[in-house]
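One protein chain is absent from this view; the other protein chains keep their places.
For reference, chains read A and B in written order, and residue numbers begin at 1 within each chain.
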Amino acid sequence: MELKSNIPSGPMAQKWEKHRFDMKLVNPANKRKYTVLVVGTGLAGASAAASMAELGYKVKAYCFQDSPRRAHSIAAQGGINAAKNYCNDGDSVHRLFYDTVKGGDYRAREANVHRLAEISVGIIDQCVAQGVPFAREYGGLLANRSFGGTQVSRTFYARGQTGQQLLLGAYQALERQIGLGNVEMFPRTEMLDLILVNGAARGIVTRHLVTGKVDVHTGDAVCLATGGYGNLFFLSTNAKHCNVSAIWRAHRRGALMANPCYTQIHPTCIPVSGEYQSKLTLMSESLRNDGRIWVPVQKGDKRSPQQIPEGERDYYLERRYPSFGNLVPRDVASRAAKAACDEGRGVGPGGLGVYLDFGDAIKRLGEKTISDKYGNLFEMYERITDENPYKLPMRIYPAIHYTMGGLWVDYNLMSNVPGLFVLGEANFSDHGANRLGASALMQGLADGYFILPYTIGHYLASSKLEKIEPDNAACKSVLEEVAGRVARLLAIRGKRSPDSFHRELGKIMWDHCGMGRNAAGLQKALQRIPELREEFWKNLAVTGAGDEFNQQLEKAGRVADFLEFGELTCTDALHRNESCGGHFREEFQTPEGEARRDDDKFAYVGAWEWKGAGQKAELHKEPLTFEIVHPTQRSYK
Amino acid sequence: MKLKLHIWRQRGPREAGKMVTYDVPDASPEMSFLEMLDVLNERLIEKGEDPVAFDHDCREGICGMCGIVIDGIPHGPKPATTTCQLHMRSFKDGDEIVLEPFRAGAFPVVRDLAVDRAAFDRVIAAGGFISVNTGNAPEANSSPISKKSADLAMDAAACIGCGACVAACPNASAMLFTAAKVSHLGLLPQGQPERASRAQKMVRQMDKEGFGNCTNTRECEAACPKSIGVEFIARMNRDYISASILDRPEVEGGGGA
Partner (left out) sequence: MGGSTGCWVRDFLRSSIGKKGVMATTGLMLFGFVVVHLLGNLQVFLPDKHALTEYGHMIKSKPLVLWGARLGLLVIVLLHVATAIRLALENKAARPVKYQVRRWREADYAARTMMVSGPLILIYAVYHLLHFTTGHAHSNFNPDDVYANVVTAFQNKAVSLVYIVAMLMLAQHLSHGLWSMCQTFGVNHPKYTPTLRFASIAIASAIAVGYISIPVSVMLGILK
């Protein structure tokens, strides 16, 4: 199989404009003859569904929450990037493009990233027009801040609730179209499979989570905007119900899964407090601007932090990276914390934590200044841990946060399956091996508002799509498969809950395919996961029935998919014999312990093809070329 | 900690529900309230019993999916805190805790503690937006907004649509939720063109959904996890009354396409 990225020719800065002209258009009167299915109503899905409905397409949208407003995009705190250069500090489309390619550790497509940077500007205009209450300066104009180690201030934000406000903007646009009858919304409806007819994506099979009814929905194209798969690790900063099922089911129907091993870890999360822990809470990275990270010099030092004298504290980031200190990038900070804990110097319950100490900052700037800057974060920390960070240092630990991998798509956001489009975190496209802060929101909205509505028109206008009825043979057979699978999950009646399997899988993934990976560990995981999967299908306990609101059944289906997907993730991680971005292979590091890329061998997108249950997935490579941003090794010394 | 839970169990919207008592012998003060329920559910599954259904997703207090009435207070005893952000240290060893769903005719029970809040989406669909198509927007900085207005709009926009206001209101009124959106958009220059019609359409839909009438008892404000104040209700009343009296009749219906 050849992977055609369909990147337009021409100079980088003109590709998108040229492409927009070259693409075919659908006559306005014909648009309403097309039905587009949009699965997922996060930033990417809601913006796409609303925009396509505005254009005149008939849209059906799906989400598993009780309302489209609750997609996980709502939880993004920090902000959204855009190359507006409002701060006059030298930002430009080109700089945002450059930073993103470099930040992605040279594993993203330049053309996609350039388009993203171009579009970023229009996103902010659109959101403001929708009423997103971005932070403002006293003069009434938009405020910006710097974020994630960039040297310019290009991040727009709405208090600590940027994702929420952006999502509500898209959600309101979507609700408007629902009210107008242009979008039919299916909340509490989970996509469980993809229907292909003549090789093209023509429908989905869903289960209504309240009634349990399994149904076929057909259309002319299917868009997956189903978010990231961070919950593969059980504990992550993602919402509890985030899952891989939609894209995994599409993968099993032929869509290629690209770079699943690129997972991002966030260094400043609140550590685990006990066995029952159900998720991890992220705290803004901005804390590292004033907090100092340390662990005790001695192993297993059980004294309270105040009793440990200055001389017995190891400010390891400041020690190892004198010029960047506590502000090294996410992956570097995360690995350093893990290293300290692996040495037995971790703090807090289970020894999985390091101190983030504001003692000096409070002495220097006063409690008032610190509380003005971080008051709400301190409050959140205290709410969860019951410790007062003004008095005691915070305890933090890294956690899985974002997944760069996802279904492979071309420049048009279409997967290798014709008519199957993938947007937002669910695709692999723009962040390479590492995503910069405040760029995911930008990408989701770029995909949904400004890219898909154009490219889908081109697909529809240039394809011959006959009408499909839900009782078509292809639809019926997928429907039966799904119903059979649901029945199988219910029939096991074993002893272990879905959560207990998920927890165990998560631990395997975290131990062997987490912050640091090595061949031996990955091989171990590749052995353990199939065993666990086998046990799952023998000993799973799902109570209740299929034709009712059954949260355990939902969960079981998702865990079943994670159990397959985890294996592919480890396979990908094992094959990629280099370290890049979020993928750190311990065998491949510089003498200083930094990630060592291997551009000669691995400057490609690794896209995996499903070959059937129990078969090895097949790797396809899309080579990456760099016309403008030439790869260099990162250094933060 | 040892706890006794009295939980409302109800299989479906049309079935009758009842309180059932469960013991949780080993809660820890560090657990979140929902983690405590997870532990209870794991145990019920082990015994082959149906676990307690409750909605949740982000567990960070932002998605608005969770919501349980705990000892007669929606989201429980801690002010400005969602159920998922409540921790067991807010309770004492030996406590008996009563768990009920958000109760309102407009929020039918889906199962146990989970309810259907689709009525909120319909209130938004009726007018809770600014009609601007993608691509139609002027340059973002072309209309300055005073910081105070932007901040106040943000206060209102912080609503997570959880429905605790309805659950807390003695009349099951959705005024706080509706007012938060009317105010958020009404405070911004972009929201002005539709300000009058928005208030009218949203209130009409709110009434149609069968929520009760506000008698200004302010329970909603006390229960709101985002501390949204009844000041916004007054603002909506103002908008609604003046729109009813002064707005010119519409020439043509529709949501502003």
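Just so it is clear, contacts are C-beta pairs under 8 Å (C-beta built on N, C-alpha and C of every residue); 3 or more make two chains touch, one makes a residue touch a chain.
Given the structure is predicted, the values throughout are model-derived calculations rather than measurements.
**Q** Which of the visible chains would the unseen chain be in contact with across the whole complex?
**A** It touches the following shown chains in the full complex: B.
**Q** Just one of B:Met36, B:Cys84 or B:Val230 touches the chain that is missing; which is it?
**A** Spelled out, the listed residue whose C-beta touches the missing chain is B:Val230.
**Q** For the full complex, which residue in B:Ser28, B:Thr81 or B:Asn171 touches the chain that was left out?
**A** The single option touching the absent chain is B:Asn171.
**Q** Given that one chain is not shown, which residue among B:Glu30, B:Asp71 or B:Asp95 touches it?
**A** Going through B:Glu30, B:Asp71 or B:Asp95 one by one, B:Asp71 is the residue touching the chain not shown.
**Q** Using the document's definition of touch, tell me which of B:Ala156, B:Leu187 or B:Cys214 contacts the absent chain.
**A** Looking across B:Ala156, B:Leu187 or B:Cys214, the contact with the absent chain belongs to B:Cys214.
**Q** Taking the full complex into account, what residues of subunit B touch the chain not shown?
**A** For subunit B, the residues touching the absent chain are 6, 8, 17, 19, 69, 71-73, 98, 100, 103-106, 126-127, 170-173, 175, 201, 203-208, 210-219, 221-223, 230-231, 233-241, 244-245, 249, 253, 255.
As a working rule, only the chains that are shown with their structure count from here on.
**Q** Compute the distance, rounded to whole Å, between the mean C-alpha positions of subunit A and subunit B.
**A** 27
**Q** Can you name the residues of subunit B that touch subunit A in the complex?
**A** Residue list for subunit B touching subunit A: 11-12, 28-32, 34-36, 38-39, 41-42, 44-46, 48-51, 53, 55-60, 62-65, 81, 85, 87, 89, 110-111, 114, 116-118, 120-121, 124-141, 144-147, 150, 153-154, 157-158, 160-161, 184-185, 188, 190-191, 254-257.
**Q** Can you list the subunit A residues touching subunit B in their complex?
**A** Within the complex, subunit A touches subunit B at residues 47, 50-51, 54, 65-70, 72, 74-75, 84, 86, 122, 124-131, 133-142, 158-159, 161, 164-165, 168, 171-173, 175-176, 178-180, 185, 187, 210, 239-241, 273-274, 276-279, 281, 383-384, 386, 449-450, 453, 495, 497, 499-500, 541, 543-544, 548-549, 551-552.
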